[in-house]
Each structure stands twice: as C-alpha cells, then as structure tokens.
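Only one protein chain is missing; all other protein chains are in place.
Each chain carries a letter (A, B and C) given by its place in the written order, and its residues are counted from 1.
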C-alpha cells in the first residue's frame, strides 16, 4: 500500500532499494523562501555514510543527495523537493546465497509472506540503506527548524552497556573508532575498543542506544488525541529498522516512580512559564510543554552476523547460515543522524500544522491579505 | 487540526470532553456482515469503567455505548458505525478552582498555549475519560479480530515495582482491590494493598505497566517503511495519555544484548515456518513474523495528586495546588483495555490494508467478480 | 473503507442512515475561539429541511443539530465538534417492498455488489438525507468564512430548462412553491408551476441546476497539482448524490471558445491586481485568482418516480416497479444549501492549510511565540 509517506503538511515520501539504481525522497510542503543547496545536505549525509570507521560497514558510497526540483535560484519555491541518491557501490553478487534463505532477525520471511516476491540483494527495501533518503529529507526539515531557532540533536549514548557522553564524537578515521572528544571518556574508549575487538573475533554484534535533545520549541505543539507529538515521534522512531524500545523523558522508569516525583512543577522565570524539572521530556498530554524535548531510542544488535545460525529456506528446508557481507557490528553510530532526521520531520510538520489552532491567528493572517 | 482520526481503511474518529454532553467515535471501514450489538461492546466498556475498586476513581458512569448507525438487522453494513457514550455523572463544579491554574503533569499549559481557550472541567478533551470512545471503537475491532481467529489481550503487569502475573484479575468489588485469580499472587496482593494504603495516606500516585499479547496473526502484516506494524503500534500506544515508554519484544533490553542472543532462529514445525524464540516480539523489519506479538507499555503515575505542588496560573502567578477530585492512584488497571483497544485498531487496519499486496490475490478476487 | 471523511486540517467525518437512529458529523480542526451555538446552525438546516413546499417531500423532520462537544462557554475550543441530528419521522415500513429490488437510478445494485448486505430503508446511507450532516458541518465552515469576510452563497438557478434568477427565493409555504422574490420572475413562476403540475400528473421528476458564488477570497488558495482548489471543489460537488456535471467559470463552454476570449486580462484597481473579466470563475492553475469564485452544478432528475419502470430483484428476476414514497420531484431546491456547505468545507480547509506556504509567515508566527 501507500506506506512510504510520512507527515501531513510537511510530508516526505521515499523510494529505493539497497541494490537498485537509486534511493530518494520527495519532500512536500516545505515553505517557500528557505535557502537550500546540495551542500547544505551533505554534512547530514556524511554522518550516516558507511565506511567511516571500525564501527561501520566498509561499503563506500558517496551518498550525495542531488536536488532535482523545488529549488530555484537557491531558495525553495514551495513545490516538492526531490532528492536523489545514486547507488554506486552495490555488490549484489555477495547476496546471491541469500536469495532463498530467510535471515534470522530480518524482514525476509515477512516480505515473502506479504509479497510472494523479494529483492534479496542487501535487504532490498528493508535495508538500513533506505534511511539515506530519510536523512536527506530530514536535512531539509533540520534547516527549516534552525531558521526558527530550534536545535535538534541526537547522539550515540550507549554501545551495549557502555554509556557514552554527549559530545563524545565517534572519531572517523581512527583505528579505535571510539569516542574521542572528551578526555574523561578514555576508559570508555578502551572498553568500546575491547568490545569491538571481541565482536570481530566472535562474529557477533551488539545493541545500542541513541538519545535526542531538542531545544527552542514553543509550547503547545502537537494535537491532543491520536496525533499527539509523542505519538508521532514514537511512530517516527519505530519506523527506523531495529528500534525495539523508546522512552520519552523518564520513559520506562516513570512506571516505577511516584506522582510527587514525576510531576514537574511549573514556575515563572523572566515572565515566562518554565518547569522546575523535566521528567516529562518536554511533552505533556501530547503537547510540547516548553521544556527540552528528550527521548531515548533502543536499537537491537545488527541481525546480520557471521556466527552460524539456524534458519529455513523459502522451500521449507532447515539450514545453517553464516552471513559474510559488509555490516556494522553496532547500529547506533550511524543511526543517530537518522533519529535526528525523523524527529525533525515530525517537528517541522507539527510546526506547520499548528499555525491554525486559534481563530485570532487565522483572522489576523487573512485580514492582512484581504484588506488593501 | 484533524488529529482525532486514526487508521487508513479501518479508521476511527473520536470526539468528546470529560464534562461535555457525550463522548463517542465513528468507526469507518468495518467490513459488512459482522454480527454486532451494543451488548457485544459492554464487556469492554466494563473493564474501563470507573468506580470498580480502590484502584479507580469513585466517579460512576454507566458507560454504555449506543450504536447510532452502520448496523442493520444485527450486522454491520459497511457504512460508518457511530458509537455514543453519554456523560451522566460529571461534577463540573469540582473543577472550578482549576479554571485558571496549570496542573503539573497535565496538558493544561500546552492547551492554553495552543488554543488560547481551555475547557478546564475534568481535563476536557485530554481527560482519561476520552479513552472511553477508543474502547468502544476498539471493541468493534476486537470482534472483527476474533472472527479471524486472532486473540488480542492486555493486562496490568506491574504497579510500581510490583510485578503482576497474567491472569491475575484485579478483583472488582473486593476491599483489597488487588490481584485475585492466582493463589501464588497472595504476597503480591498484600504488597499492593500496602502500597495503595500508603498512597492514600500520602496523597500520592504511582506508575504502572501493561503488557499486550496477540496470537493468531498471519506473517507479513504491516508496511515496510513508515507504516511498519510496530511504528503504527507505537503511535497507538503513545497516543494514550500518560504513556512514557514502550518495548516491543525485548524492548530496551535488546540494546544490551548480542546479535547471537537476540536473533530468533527460524525452524519448521508441521510444515510451517516458526521461530525458536521470540525476542522480536513478533515483528521483524516492520512486518509481523508469525510469532506472538508482545509489547509492554509504561505509564507514568497519575499526575492528579492531593499532595501540594508548586505551579503557576495562566496570569503568571506562582501558587500552591492540591488536587482533590476523583482520580485513580494508578493508571494501569483501567488502561489495560485501552491498550488492547488501540492494538486491535492497528491490527484490524493492517489486516484490511494488507489484502492487496500480491497481484495474484487481486486477480483472483476480481476475476471471480467479472466472469459470469 | 474510510470514505466518510473529507478535508485535511478542517475535516468532517459523517455517519448515519436515512432510517437509523441518527445522522451526524464530527468537525475537526475548527480554530479555537469561534462563537458557535446550535441556533447558528439552525438557519442552514432549515434551508435543507424537507416538507417546506410542493418542491419537496412531505416527510417532516425537525432537523435540529445538537452540539455534543468542542464548544465551551459559547466558543469553539479547537477540539472536535460533534453534531447530532436525530431521525424522528422515518416510516420504514414504506420501504419494505424495496427490500429486494434494485431501484433504477439508485445505488442499490452497487451496494449489494459491494457489501452483500443493504439497509434498504429510504436508501440507507445513500439517501439524500445523508446530506443533513453535511449541512450541519458546512454551517460551522460558513460561520468561520464569514468571520474572515468571505461570503459563500448557492442558489437554485434552473429547474429543467427554466432558468431562475439569483435572489428569487423558492417561497416556502406557498402553494406554488416557486420563485417569488423578483417581479420579473412572474412568467418563470407560472412556467414552473405548470411543470410541477405536469410532473405530479405523470409521476415524473426533472433535473435542475445550482450556482455558487463566493466573494472575498484571497488569491493563492489551493495547491498546485492534485489538491488544486478546483479539484477539491469538484470532488466536493460530485460527492453530492445526483450530481452529473460541473462547470467552473465558463465551464464546458470554455471548450468552444478562443484563448483571446477566454483569458481574463489583469489590471490594477486601487493598488490591487484585479481581472477585467471572470471566465476562469476565480481559479487559475488550481489557485484562487482573487476574482469571484463561481461554479455551476448539474443535478439529474430525482430517480425515485412513481411511473412504472423495469428493473430486477437481487435474485435476478425482472420486475416492474412504481415508487410511492415521499420524494422531491426536483433535487435542486433543497440541494443548494448542500452545495454551499460542501464549498464552505473545501474553502475552510484551504484557508487553514494555506497559512504555511511562505517561510516569512512561518518565521514571524513562531518568532512571536518564542521570544519573551
């Protein structure tokens, strides 16, 4: 069905398979007048690009998003922006042995049951590579948010049970491929290095955690019932492959707490309503509450592992499978920018949808247009 | 905006405030020919109805859903089913002191910022009472699922840090208002009683957890990218007020595990593909994988507490607030049926949307209609 | 499927059958702060109400729309507005002989093929009575439009080949039931009376035409491609039962004209861009052009006639059918307010959706909210 579209006013529709000619996205509803160039998108793509360090697959892709429409003389025109990303380094032959086998932890069996036919090359449409289109589209949303003074940032906050501080960048070219920014992280870097080394030796993978923070949001974003801001964010996050858990604010820990602890008191500061704490993660009753938006996304381990696993073929034969492709041992490092992109898409849409909730705003908007 | 609708083919749209004339829902897209009566809906409403035990507000509401359309001679006709629930026991005067104050942990401040106007009585549209309409609509979805042999069940699985076993019903009329079914639960009952007693004494509330299990689902339900089955379930769950966390399958614990543990091996059983374990919770790559669908929802504590809290008024004055209304000290007991309802709505829609994914099915469906 | 909803931000969802308990609508997305009462809706309902004169069915229905939600202390709150219209004068037994027969010109056969089951009483969901819910919802849209200085008016412009001037009201109680306002219409009144008399004698019905005019619209409403303003209006008009043709501006006559005639020259007037003529009917390239919006809707004759017709039963037997119910001999008189309602729904939605098309507007809207 239609299921590759997301959003109401600011809406993205994606296409593309891991080993097809290209992936891409159409971004509808971006307001006219936003300065936008391919160079603005490149830094976002770079954060997701494979082949950066020991944490990611050695598949090399330029991952440049080309703008095919919707931009004229350096600014958006209000018409759909098509973003195209060519696949250049697909090695489809690597996947021939997977044509008829269902990989554990993957969508293969579900695809076969649903469609009866399946592009087995690199996971086809359900490849992690599909997120390249989201990042390109999310970059447009991010650039819009920044214009409005909203800062949306996600980072890898844990590999397995090893927490990573915000701002600790995964160093790109380093042989250690571990957090480098903060000196205090040295121990963690060592621990991560040891973990990665063990994964390489055992042909295994591990789970990870990504945290998102958004500041500068107005209060009152979102809709009260089904289109709550957290509901749309939750859909956005679980639409990313391998996500298995989500916390908004205190998240699952809120279920252990008391009301007197969990409630955030309101108080006044410089004439504005602010909260004394932020257990809510910036959302109350589905609407932004003016505080920092904070959520945590939990990724399962990469399902493609070289350790032998038991599985079945599409003809119903049981078999043993070892997957030797180009796969990240941890999903989080390259997924942080995807989390950020999906959040930005949700927020851009909520901002545009939210402009008509008060009659007084609608009236002043149109009175200005209708009176000479 | 439009934000009170949910679903594509099987779609529900709700309306109503806590202290207005009525709440209700329109259910579109229910297939024609389903036996349906008001009596079929009553048992679902009863599980959410207030005033049942010490765990829930003493507000008494009949909560009978009247069917106004879409059913003819005992069967659905395919046209929209309107379900109406009258409010009969609203005591709006109880809320007069809340007219101008923002309750911590509630949507009040966000509503004021968004709309500039607010029905303060009982939380208005963002009251937990809004879920009565979801339960009525979800009952229709549940009845449809059962016709297809699909069993969808949610239960209160923890109050604070006290786990509760499946099947341990919260006994309705009992003074203890605690799990009664399983003898082995006696200790837990005692613990819960002590916790509730303490909450009453301190004017506090506590968080809770609800678990959902669905069996009998075909594999391949859901859409690969943004409309993943887990993405739509996540939206459904976070659209319920007070939900702060969600796990699908192993959930947040998957982030701590290794791929070799987390992957579920496939094997054959009676000529069918089955999984040897279920870390995935029945969903892989956004599609049902044929296993049991299992998810856990984390509720924050009821934000309405009688302990004094600091907050502000809409005029920017700081004030102390004690909320003395009729509120549940724990959200989970009455929310389990809401979780079930939202899951059933997602699944009913996925089932109907999923009928056209293979050309061979479309062809055989229409060839039968077009050939004499 | 979901198919009873209409609109994106300002969205209406309807329910109800001719002979069920009630009909109604949920209106989502109406901005908060609009003064609204049941009395405001009554005049619109009155124009559609049956039993007014010789042009309409003698079925008497109070047709009062009750507001069940979304209004607090006389103003809309931004939450869904449920409008309920009880059926009080259904005489279902009148329709028993139609239970198994397909009425020519009606949806009966299509319903049977689609759903396998059919509420035959008064046409069920496909009764003209379904439009009562549209008129109630359209009234809310109209009240919003008026606040913005937009005037939306439809009138019966022809019965068969007899044209009727704007402002010539169909006199309600008069035995002639024909246009009364304009003295110059005397001849037409006589002609209409003679036509109606002939229809009564022959048990026949006749087609009609309704014209819509909207003034005060800003230029630039609508979306360039699939959601063109005229596209959405066309859908709205053809969603009304019995509509078979539509002209926007010159309409079908434009196909006979030359570009040099059909193009409307632009010129300046009081510092504003205006058009020297209005062949376009106020829409160019899918966007409002600042001129009067004008369209004409063509209704087929009422299909329920008492003259004998050949048809078949659901069991495949050929039979002769004479329909003796309570039916209008002409659809247009009561349909004018339905045309107006549907147009108002389209325009209200376009106005709200259209607020975010320029970055400068989005920026100034949110900068005001975010800066203390």
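In this section, a contact is a pair of C-beta atoms (placed from the backbone, for glycine too) under 8 Å apart; a residue touches a chain by one contact, two chains touch by 3 or more.
All of these numbers come straight from a predicted model, not from anything done at the bench.
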item: Which of A:119, A:264 or A:340 contacts the chain that the document leaves out; value: A:119
item: Footprint left on chain C by the chain that the document does not show; value: 1, 3-6, 8, 14, 102, 104-116, 125-126, 130, 158, 160-161, 199, 202, 204-209, 218-228, 230-239, 241, 243-268, 271, 273, 276, 279-281, 284-290, 298-305, 307, 309-312, 316-318, 353-354, 356-358, 360
item: Residues in chain A touching the chain absent from view; value: 1-5, 7-11, 13-17, 20-24, 26, 28-29, 32-33, 66-70, 72, 75, 77-82, 84, 113-119, 124-125, 352, 369
item: Chain not shown, touching residues in chain B; value: 8-9, 29, 31-34, 76, 78-79, 144, 147-149, 216, 218, 224, 270-272, 351-353, 355-363, 365-367, 369-370, 372
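One rule holds in what follows: only the chains that are shown with their structure count from here on.
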item: Chain separated most widely from chain B, comparing mean CA positions; value: C
item: Central chain (by mean CA position); value: B
item: Averaged-CA centre spacing for the pair chain B and chain A, given as whole angstrom; value: 26
item: Mean-CA-position distance for chain C and chain A (Å); value: 44
item: Chain B residues counted as touching two or more neighbouring chains; value: 1, 3-5, 8, 14, 113-116, 125
